[in-house]
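First the structure, in the form of structure tokens, and then the observations on it.
The other protein chains are all here in position, but one chain of the complex has been omitted.
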Amino acid sequence: MRLRLTPREDSYYELFAYSANNLVTASRLLVEIISDGSDREALAEKMRACEHAGDERTHAIMNRLNESFITPFDREDIYRLAANLDDVMDYMEAAADMIVLYQVEHLPKEVVRQVEVLERAAELTAEAMPRLRSMKNLTEYWIEINRLENQADQVYRRLLARLFGGEYDALTVMKMKDIVEQLEMAADGFEHVANTIESIAVKES
Amino acid sequence: MRLRLTPREDSYYELFAYSANNLVTASRLLVEIISDGSDREALAEKMRACEHAGDERTHAIMNRLNESFITPFDREDIYRLAANLDDVMDYMEAAADMIVLYQVEHLPKEVVRQVEVLERAAELTAEAMPRLRSMKNLTEYWIEINRLENQADQVYRRLLARLFGGEYDALTVMKMKDIVEQLEMAADGFEHVANTIESIAVKES
Partner (left out) sequence: MRLRLTPREDSYYELFAYSANNLVTASRLLVEIISDGSDREALAEKMRACEHAGDERTHAIMNRLNESFITPFDREDIYRLAANLDDVMDYMEAAADMIVLYQVEHLPKEVVRQVEVLERAAELTAEAMPRLRSMKNLTEYWIEINRLENQADQVYRRLLARLFGGEYDALTVMKMKDIVEQLEMAADGFEHVANTIESIAVKES
């Protein structure tokens, strides 16, 4: 027998909501970082702070999980959801860090599109989190995330074709490819979050 | 207590068989794509159709799993096997897509060997699937898959040495490396499928 929604369990929801809102902040930092004339170093520093704050919540979820006998839904799903959210943060932080580290002056304009998709996916994920309590009205969320992920995929492949199109020298291609790969993994990561939530919702329905 | 082989569970076997046969189709499309003079765009389109059909079966397995109380073997193993088969499909589709996207004219001849190994691994996997019901005669299958994976590994490393040998310019190396890495991950993926099946068979024996 599982008990639900006692105060103790509630805080899983709060921790997940925090992690998802943190991804919205991170995606907006990415939008700024890729804008011309931004202070990239300062923004990458803020991104690192974001990631550390996220790490603390992930750690809090894992500790709570290891200590609890009663969880609001399957332990393995809680673990997976926390790990999925954490992965997205890591990819976004790595992208920001590489942009500074590699001193890439000007990114192809398709990267703006990539980052916009991430921002939208982060917003949708943050909006969906409070609905985990009732497990209602989640269908639209994961359909939309899957649609966004397909869009991100199209943008990513066009980006690869452009990078290899002869416009850039090999070293620049390598640097940019590293960055856009991290952004693509972040987009995939949002889909993993949505898949985990779908899987939880189906079991609970 | 677990009940076995009721009609409801049977369809897991059918879904796995479908996924494995789909990998045979995909591997043969790869053989064609890397042949000189083939219509690569049309073949990559067929590959995408293959991948979509596979995705639907993976989704059907996951949904059934979330809704079922009784499963023919461990839930986690069913989940893992479905995910493993899906991963192989994704790697093969990505390789096909990159060959078209990067407009790589002529691939090194070792790639033919890589793809032949994938075709053989796909055939063995498809032949093994019906034996999941009885859990008999699976030993040879995974020994042979492990042997093939070692072979694939040798071919892959020779390919890397060749790519870096000075014959190609840096951009061409990057493109080809992306492609042969996907093929190598597909070969690894077949080993993951075999490991999961071995693990299921040991538990059931």
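We just call them A and B in the order they show up, numbering each chain from 1.
Assume contacts are C-beta pairs under 8 Å (C-beta built on N, C-alpha and C of every residue); 3 or more make two chains touch, one makes a residue touch a chain.
Bear in mind the structure is a predicted one, so any value in this text is a computation, not a measurement.
The missing chain, though absent from the display, is touched by one residue of B:Arg48, B:Arg75, B:Arg147 or B:Lys203; that residue is B:Lys203.
From the set A:Ala17, A:Ala170 or A:Val202, the residue in touch with the chain omitted from the display is A:Ala170, counting the whole complex. Annotation: of B:Val31, B:Val112 or B:Leu160, B:Leu160 touches the absent chain (contact as defined above).
Within the entire complex, the positions of chain B that touch the omitted partner chain are 157, 160-161, 164, 166, 170, 173-174, 177, 199, 202-203.
The chain not shown here touches chain A at positions 62-63, 66-67, 76, 97-98, 101-102, 169-171, 174-175.
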